[in-house]
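Notes for the one structure printed next.
Here the complex is missing one protein chain, while the rest keep their positions.
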Amino acid sequence: MTARHDGRTPDQLRDVRITRNWLDHAEGSVLVEFGRTRVLCAASFTEGVPRWLKGQGRGWVTAEYAMLPRSTNTRSDRESVKGKIGGRTHEISRLVGRSLRAVVDLDQLGENTIVLDCDVLQADGGTRTAAITGAYVALADAIAGGVTSGAIRRGATPLRDSVAAVSVGVVKGVPVLDLDYPEDSTADTDMNVVMTGDGRFVEVQGTAEAEPFDKATLDALLELATAGCAELTRLQQAALAETPRERVQ
Amino acid sequence: MTARHDGRTPDQLRDVRITRNWLDHAEGSVLVEFGRTRVLCAASFTEGVPRWLKGQGRGWVTAEYAMLPRSTNTRSDRESVKGKIGGRTHEISRLVGRSLRAVVDLDQLGENTIVLDCDVLQADGGTRTAAITGAYVALADAIAGGVTSGAIRRGATPLRDSVAAVSVGVVKGVPVLDLDYPEDSTADTDMNVVMTGDGRFVEVQGTAEAEPFDKATLDALLELATAGCAELTRLQQAALAETPRERVQ
Amino acid sequence: MTARHDGRTPDQLRDVRITRNWLDHAEGSVLVEFGRTRVLCAASFTEGVPRWLKGQGRGWVTAEYAMLPRSTNTRSDRESVKGKIGGRTHEISRLVGRSLRAVVDLDQLGENTIVLDCDVLQADGGTRTAAITGAYVALADAIAGGVTSGAIRRGATPLRDSVAAVSVGVVKGVPVLDLDYPEDSTADTDMNVVMTGDGRFVEVQGTAEAEPFDKATLDALLELATAGCAELTRLQQAALAETPRERVQ
Amino acid sequence: MTARHDGRTPDQLRDVRITRNWLDHAEGSVLVEFGRTRVLCAASFTEGVPRWLKGQGRGWVTAEYAMLPRSTNTRSDRESVKGKIGGRTHEISRLVGRSLRAVVDLDQLGENTIVLDCDVLQADGGTRTAAITGAYVALADAIAGGVTSGAIRRGATPLRDSVAAVSVGVVKGVPVLDLDYPEDSTADTDMNVVMTGDGRFVEVQGTAEAEPFDKATLDALLELATAGCAELTRLQQAALAETPRERVQ
Amino acid sequence: MTARHDGRTPDQLRDVRITRNWLDHAEGSVLVEFGRTRVLCAASFTEGVPRWLKGQGRGWVTAEYAMLPRSTNTRSDRESVKGKIGGRTHEISRLVGRSLRAVVDLDQLGENTIVLDCDVLQADGGTRTAAITGAYVALADAIAGGVTSGAIRRGATPLRDSVAAVSVGVVKGVPVLDLDYPEDSTADTDMNVVMTGDGRFVEVQGTAEAEPFDKATLDALLELATAGCAELTRLQQAALAETPRERVQ
Partner (left out) sequence: MTARHDGRTPDQLRDVRITRNWLDHAEGSVLVEFGRTRVLCAASFTEGVPRWLKGQGRGWVTAEYAMLPRSTNTRSDRESVKGKIGGRTHEISRLVGRSLRAVVDLDQLGENTIVLDCDVLQADGGTRTAAITGAYVALADAIAGGVTSGAIRRGATPLRDSVAAVSVGVVKGVPVLDLDYPEDSTADTDMNVVMTGDGRFVEVQGTAEAEPFDKATLDALLELATAGCAELTRLQQAALAETPRERVQ
């Protein structure tokens, strides 16, 4: 088997680090690193819900994803300066929000809103999967805080499961897990898979970049992703089991 | 087996109609209907390519998707009036463009650009899959026209295969093909599958709406989609085999 | 007298077709065709009025006009993508709304709002006049529906008259009725005339394209327009007298 | 005959003042006053033309109209702050530009561009007609300057005629000339008429505000407008005959 | 001592003119001229406050600054056409608003809002300082009117002091007062100073354009500015002492 350019085996994640409470103000915050990819996930908990949800006793969870202009190898123009958000940004924001909502019982959350801001500080492939994986931990912290503060009623269980995500793809003919940027930019097929802690699918988004793919390839990729997400789930649990550094605010 | 609300069997498409040359000006145009869903696909062929592609001898194919304000049950505000395009519109435009490019050999196209405008005149579920399916036929006509006019060099074969798309989903516990709006809005899982004429995958986008799904469900859905796309491929071929009504322009 | 390029006499309309209930969802909808010009007019009826009108017991009628990017010979950029609406679009939307309101008794309408979306599917001159002519029929259907549903009080007569519109112009020195695109683009003078069913003027908008015009020319054009609008009024009445195909919704 | 609220006869203009060279920088500038309506018209002459006109030896004349936020009785929000231009602003800018181009021979202008900025400092009805009337004088000065500077070739005659504009309308049943705001806001019919110095029509824009109007009314209004424009033409000529105060720049 | 290009001494203001009630509609209005710089300041008084201030018994004062496109030597594009406001415009609007609020007791103003629109009709350096100086006078008139109308309670004293502003800078090595455009564009250091009538500082904004400056230079500039603002204060008082021409509205 040909080695990957960074020496990993095909089924190997990059070094994943999840640092909780990286920020002092946010109700939950995580700096998540998948190798050199670094995403800051901040959960903002506010009582009340958007107007269209009022009076139904249900909460709301949403997400916004963005990249800093120099997170990438070449500087990109700011979307705020351009005055509009690009399609890719929109698409990933919606994916992150949908993925998190898949494990939240909005009735149990009560009329509270949690916004997850996922800002890519450095990009090296897999930013959306890192964002989902990190945002879940920030979300869990924000929900725990809401229970503590009383904004969420005692005994409520807003989280039905955990959620994690990883990319898989076919690189030089070989299905591999957790592509970094050099791999991603040369992959034939690229797939992002979002899974719950109990091993079911929340999102499967596969795209043939160069060549359409067959069912056997799809199955091989899903197998890699399933193992990868299971490992990420363990890392999320370990992070949440630690006593994080104190928030100041 | 419980019948579907409109009497179809789980593996049955809606009535699909593909009307070529619905417009007089466009180099290719199709009114595609999946039941009551009606999408107007117009292919605009222009010589030359966007600046970032100049001088490489390669062409470009892109797409823009939009819904008329009253295509839906309740009127939506125009994106032109709001001054920005929503995330869903962006996302589908990108999907349609990527799907078409998957079957186009851009080198064979030469320095020509084809824009596919997919405007939803009436929406009843499956607008993006109808758009892809119809846009392929409009694209084929525009490419044929380009060969005839000489803009594409004689003997070039820009189309490597055909492409079609269909939605599948789990409705009331049953995997079904080609969901209409009432089904789509109550589905547990919703998946859009884009396939080439030779039966390989171009895009697989599955989303757990209410409940995460397992591998067995995923397999059942992909099987339905594979059969559905094969049927759509036959309908595309039949449409392209007809002599269409004359364009005026 | 020199013949027109399509064989019409100077005072002859193109073939006009008015197809009611072309859409399933809208409360009124018309596909109106003036020759190859094809405009889809959808009337959306909603109870309630914009905030600035609340509590006065009066209704509101407004319109939005737009062209599909490939309705024209050469593709135009989408206004939603450009992020702003052009002056011409604004101007015509305002004209259509004003023309319809001229025949509506807003007090009789009660606190209801009707939005007329006029989307040009194919443009060959006279799109704004076709839009007004078709929108009136969609409006009449939406009002009739409002009376049936009880949203408009029984016995109310919101429509004071009908309204139709036609273009006239001086082409190669000859005043002609209902210009198509080739005529419009070479006309010396171009005028759009909106008239009520009883033959009075709602709007007269004449523009000297190449050469200022005198009073005699203006009178000749208005005479043509008066006859043209009378004929369109008869076609509107005939369309409304038919039993239209059933709407599904 | 019932007197007008300010004592004018039906066929009487307000006091019209045309002050040339109100600005030091602009190549032509006029403060035009129709009673309390006050519009600052600045002509900016630049060599060269927009890209789409290059190389044809022809020039371009265009206009932008805007109102200061407190030109009106109640403050309006700035269009720059709202981030988009309203339909009315667009419509009037286009009207002013079209009206001026009607008397300019763009071939004689050579590859030069003149932009007319018409900013309403105070509004009391008739701002668009004052803008056209004043902008013509600023345009004439800018063209004269272009000839002097040599940007326009010696002997060229870019101006084919002069152009002026006035509003007419039916107020309390009486056709009147040059409506001020109180009249305009209660008029049954409102018409703006743009005419050349030789008494021909450039634009006729009549709108039934409350009640459709008949041909006899239209004729009465056009007669008033014709006399009014003739008077404005005389005032323009008088202003251009004066030696204006020196520009500093 | 080297003379300034227009013959002024280093500590000499340009001719300053303050014309009150230049507009008929606005509750306060001033045409302020600092030499050839001409700014129209309109104060709009409305009862009530923005939503975020409601129910606190306090008022609000804010400002918007803008330049007409041809106020400058070369025409600038309109910010309304560009669809966004530039940084400089934002910055100056905020400065003007802050400077005026520094002398207003918002509690004494009661729940009323005053917006100051400062539109530069002609620019020759010092537009922001002219705007502040003129806007104060318009504000004073609007407040006096509010007291007269009863919108501000009898006996309230919303104005704690007056405010004026002037620019200072180092030109060809010499500290000078009230720079015009030719001086401003060649200055080494440029400073805008806003002061109250009693001689204290509201804003000090100094910028090294070419060369950093030392404390001695800073002191020299502040001394010039202090004298200049005192003179402007006298001119404001004189203007407010006059009986202005009657407003029509």
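Letters A, B, C, D and E name the chains as they come in the text, with residue numbers starting at 1 for each one.
Everything that follows uses one rule, which is that a residue touches a chain if its C-beta (ideal position, glycine included) is under 8 Å from a C-beta of that chain, and two chains touch if they have at least 3 such contacts.
These numbers come from a predicted model, not from an experiment.
The chain not shown here makes contact, within the complete complex, with A, E.
Contact with the undisplayed chain is limited, among E:V81, E:V147 or E:V204, to E:V204.
Residues touching the missing chain, restricted to chain A, are 23-26, 29, 36, 40, 42, 44, 46, 64, 66, 68-73, 75, 78-85, 89, 115, 117, 119, 121-122, 124, 248-249 (touch as defined at the top). Remark: the residues of chain E touching the chain excluded from display are 84-88, 90-91, 93-94, 98, 102, 161, 191, 195-196, 198-208, 212-215, 218, 222.
One rule holds for everything that comes next: only the chains that are shown with their structure count from here on.
Counted as hops between touching chains, the shortest connection from chain B to chain E is 3.
Measuring from the average of all protein CA coordinates, the nearest chain centre is that of C.
Residues touching across the chain B and chain C pair largely coincide in numbering: over half of the numbers involved belong to both copies. Spacing of chain A relative to chain C, judged by their CA centroids, is 51 angstrom. In chain B, the residues that reach two or more other chains under the touch definition are 83-85.
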